[in-house]
Structure formats: structure tokens, C-alpha cells
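Have a look at the structure below, then the notes.
Partial view: only certain chains, each at its native spot in the assembly.
Going by the order they are written in, the chains are A and B; count residues from 1 in each one.
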Amino acid sequence: MKEIRVRSSERCQMIPITADLQAVVAESGVSEGVLFAQSLHTTGALTINENADPDVVHDLLAKLQRLAPPDEPFYRHAEGNSDSHLKTSAFGPSLCVLVSDGRLVLGTWQGVFFCEFDGPRERRVAVQIFRAE
Amino acid sequence: MKEIRVRSSERCQMIPITADLQAVVAESGVSEGVLFAQSLHTTGALTINENADPDVVHDLLAKLQRLAPPDEPFYRHAEGNSDSHLKTSAFGPSLCVLVSDGRLVLGTWQGVFFCEFDGPRERRVAVQIFRAE
């Protein structure tokens, strides 16, 4: 198991980690297989989405903010981050990405992101890679 | 493949299954690897989230209820659980959790939950574990 570190600077932020994961793939020597990544936090998720036009990430986060704002009159959790927990389960805490020819298999516009939903914080992502037969 | 059983007592409920999954890991003898879990139901999901303050789960379910209430004038499905199906795909039907030192790799506050969205029911979760090289 490997671990990568991510530092966020905003409350909600999608941080590209494709290069970090690709480095773990290269180090592993695996040519064909699958990479598994898992956020070790309950207010930070992992996803694959567009890493070309930064307006896509802006729009994702702006819409999420409106669907799930931090304050709701019925929230009981005292830390003020119940929305962050919801967003984390919606986007998902773990992710699998295929590996082929020694590289992450990603479509033209795809990149892997750590999704910070309660930053700024220092975050950890655990990574494991399996070799296909 | 192993299977664990979960019994829910509410329509919407997040039930901790970390200990059940950890027992499957222990039985497998796998020290380093990845566990895969899959809900065998279309109205029950799996996620990782906070298993410390129960207000977090309360807030998650309360917000989901408001975002996707059971009744919508445009719903056609006669069983009255269209919201349950949506929540299941949003949270996700399957999950991977890393294993290291013979234990599920989970951050300080993380626990694995079966998410019941149309209970109360008896539910099944299929589990498979792979050993890393």
C-alpha cells in the first residue's frame, strides 16, 4: 500500500491527482491491472471528471453548494460540515482506475481528482495496485 | 465469495458493517490487499462515512429526504420507492476498501455502512477479497 498527500486551500476544491497516481503506477512496474484509491477522510472524496476547462470544476462545486449548502435548520452535527459528509458519500470515498501499458486508462478529458469538501486541510489517499494475469 | 446479512429497522438507515467486513478479512488471512463489497439490492447502497457522532448520519439522511422525498408528481413507478433507487445510485452499489496489516484501511473517523433506503428489510452484501503481491 502506498499513500499520497494532498493539501487543499479552499473549503471546497477539486485537486487533480492524476500525476501522483501515475507515479505510483510507474513505481509499481505494473503494466496491466487496476489501481484502487481511497480517501482516508469522511469529508473528502475521489472522482474522475474533466481536467481540461477549469469552468467544469467551478460549475460542479457551484451547483453542489446550492444543492447542499453548509447551513440547514435541521442539521444537528455541531461541526457545521454535514454538507461535506453528504458530498463525500455522493461522489464516493474510493475509486478504481484501470491500468494498461503501464499507464492509468483515462479518456481524452478525464483526470482523477481529490475532492475537498471541508478544507483547507492536509489529506491522505491510500493506493493499492493489482497486476492482471 | 462471502456474504453478510444486514437487517434494517427504518425506511432510511445507515447501518455500520465495518466489524462484519473485518471478520471476513480476518477469516481470509489476507494481510495486504483490497476488499470489494456489493449490495445485492437496488434500494440499498454502500458507503464509507463518519461512524463517531451519530448526528452525522442523522443529517445525511435528513438532507437526502429533502433532496429526494418519496413522492413526486412525475413519478411513474408504482412501488413508491423511486427516491430509494436514486439514492442507491448516488451513494453507490459497490465499494472497495483497502486492507493492510490484516485490517481494513480506514481513517480515524471512517466506518463502512450499508445504506438502507427502502426498509425495513433483510439485506445481503457480497464480499470478495484480493491479496496484493
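By our rule, contacts are C-beta pairs under 8 Å (C-beta built on N, C-alpha and C of every residue); 3 or more make two chains touch, one makes a residue touch a chain.
Being a predicted model, the structure only gives us computed values, none of them experimental.
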How many subunits, all of the same sequence, make up the entire complex in this structure file, 2 of them being shown? 3
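By definition in this document, only the chains that are shown with their structure count from here on.
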When centres are defined as mean Cα positions, the distance from chain A to chain B in whole Å is 19
Touching chain A in the complex, chain B uses residues 32-34, 47-50, 53, 55-56, 58-60, 62-64, 66-67, 90-92, 95-98, 100, 105-107, 109-110, 115, 130, 132-133
Residue set of chain A touching chain B in the complex reads 1, 36, 38-42, 67-68, 72, 74-78, 82-83, 85-86, 88-90, 92-96, 124, 126, 128-131
